[in-house]
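One chain of protein is taken out of this complex; the other chains stay put.
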Amino acid sequence: MKEIICITCPKGCHLKVDEESFAVTGNACPRGAVYGANELRNPVRVVTSTVAAEGPQRRLPVKTDRPIPKGKMFEVMDEIARVRVKAPVRVGDVLIANVAGTDGNVVATKALD
Amino acid sequence: MNYDVLIIGCGVTGAACAYQLARYDLRVGVLEASNDVANGTTKANSAIVHAGYDPLPGTKMARLNVLGTALMGPLCARLDVPYRNNGSLVLSLTEEDDGTLKALYERGLANGVPGLRLLSREETLALEPNLSPELRGALLAPSAGIVNPWELCYAMAETAVRNGAELMRSAPVTAVERLEGGWRLRTPKGDFSTRYVLNCAGTLSDRIAALAGDHSFRIKPAKGEYFLLDKAEGKRVEHVIFQCPSRLGKGVLVTPTVHGNLLVGPNAVPSDPEDTANSAAGMAFVRASALRSVPGINFRENIRNFAGVRANSDREDFIIEESAVAPGFFHLAGIRSPGLSAAPAIGLEAVELLRQAGLALKEKADFIDSRRRVRFHELSEQEKNRLIAEDPRWGRVICRCETVTEGEIAAALHSPIPPVSVNGVKRRVGAGMGRCQGGFCGPRVQEIIARELGLDPTQVLMDWEGTWVLCGETRKGDARQ
Partner (left out) sequence: MTNYDLVVIGGGPAGLAAALSAWEQGVRSILILERDREPGGILNQCIHNGFGLHRFKEELTGPEYAGRFIELVRQTEIEIRTDTMVLELTRDRVLHAVSPSRGYETIQAGAVILAMGCRERTRGAISIPGARCSGIFTAGAAQRFLNMEGYMVGRRVVILGSGDIGLIMARRMTLEGAKVLACVELMPYSGGLTRNIVQCLRDFDIPLYLSHTVTDIRGKDRLEQVVVSRVDERRSPIPGTEMVFDCDTLLLSVGLLPENELSRQAGIAIDPRTNGPVVWENRECSIPGVFACGNVLHVHDLVDYVSAESEQAGLAAAAYLRGLRPAGQEIRLQNGNGVGYTVPQHFHRGAERLELFFRVRAVYKNAAIRIMDGETRIARFKREHMAPGEMETVQLPKVLLDRVKGDTLTVEIEEAAP
């Protein structure tokens, strides 16, 4: 059994999830059961950070354009650390495709003019 | 000899000496242990110009206090130092206090304090309506006031430097050697030789004396803790409000500051010379004591606590004398309260001691005895626009709480004694002194200091050596750190 807190709504139910069957208890609604099972099967997160930029705006904020496996977060950070951008960059421009072997891309979240 | 006079320590005492000596045709040097001047007791005290009824008649303390306070107004006007002659009140809250007030009044008369008056409860409340309901009366001292202590120090030190005195910062004296007709002082910034030494090393002055073989006094540092409240509380009182010294202790004071805040404190606890930590017990004591005089103080408006260390000594009076065992080595030590008030007079006293010791004093014809600092928020609309037209940085407000512009910060960074830290900028121009305590402007000040002084932002300190702010850049397209 693994204990996790549900974040689907502000209530914050304390869920117990079976590691083999992914059965969930402690949830007050069906959405909690889905969340609990997914958190154990394949937890995913959006990673946000910044990359170095040339010019007066020293950093450009970026994100993964979809949630990537939680275990890959630091690998994604390492790849982001290697990027340096020059203007112009538009919001949504892909700066790293398939980052860390995931199907996610690292994209700009702000323009650099 | 490289120097006629070397001053050890650039707090308000050392700066006052440098300022007075810079009037004469002398080679004057100042060795400051810290990376900035005014970095010890001078930056953390009650900022009060005392009237002079406290010290015992006949002491140097009494004489220099009353004289220093008389000199303070004109000095601050010449050197553009914020000062307000708002007067002080010592409150009587008990029957015992009534007797104490009477004694203070008599002592004040003996010391030559001008204008002292014993006030009834009603007269006092007419001046200060927010005082305790237990109030019985007060001693009014109209000559007392408030000053910006570190700006007083900067102003005198800058004026000395502009008139030829040499300031070495980050130059703690590590060894003292006697020479024929003088002294050699060793520091990490090099060795300096001089005919005369003024030991103005504050809480460390006994250690400096010991380096010269003089063990005739000891500093017994005593820490005092304070609350600094938002300007919303700054009008709670108009005068400096003291309590009577009593069996319960010396009492704490409540006063407006020249910046418009309210200052509350201090307590007194024995401490190390450089221990400026606050304690929960000390702060609780200060708060409770202050509420005895001014019950309405809203401590939720507190924006900062700090502590300062007084350079108390094992003697009753200021130690202002030539060492008995080290000729030409003068101590200006044990300068506890009212040392700030006395500073202008102590500078003159130092000159007199050196003259009596045989130093020839020839006044410079071109001594510049003035200083001006532009404070943007005090200017008229026309003056503001004239400055911004000359340099647009005067129109960029960096510190929103205190309305300090980039122009003021840049000017300070190119002044005779440029600040080298974020707090150095804060003390010079007020950026970061307000209610957000640099939360917004800190990063921008860091950037401006780095740019103007040609440093990497990671080299810019919060305050004294070792107080680093940034440990490095985030990853910038290279390998993981």
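Per-chain residue numbering starts at 1, and chain names A and B are given in the order in which the chains are listed.
We adopt the following convention: contacts are C-beta pairs under 8 Å (C-beta built on N, C-alpha and C of every residue); 3 or more make two chains touch, one makes a residue touch a chain.
On a predicted model such as this, the values are computed, not experimentally measured, just so you know.
Taking the complete complex into account, residues 227-228, 232, 274, 276-280, 282-283, 299-300, 302-307, 377, 381, 384-385, 388-389, 392-397, 400-401, 403, 405, 435-440, 442-443, 446-447, 457-458, 461-476, 480-481 of subunit B touch the chain not shown.
Although one chain is hidden here, its contacts on subunit A can still be listed: residues 4-7, 10-12, 28, 45-50, 52, 58-59, 61, 63, 70, 73-74, 77, 91, 109-111.
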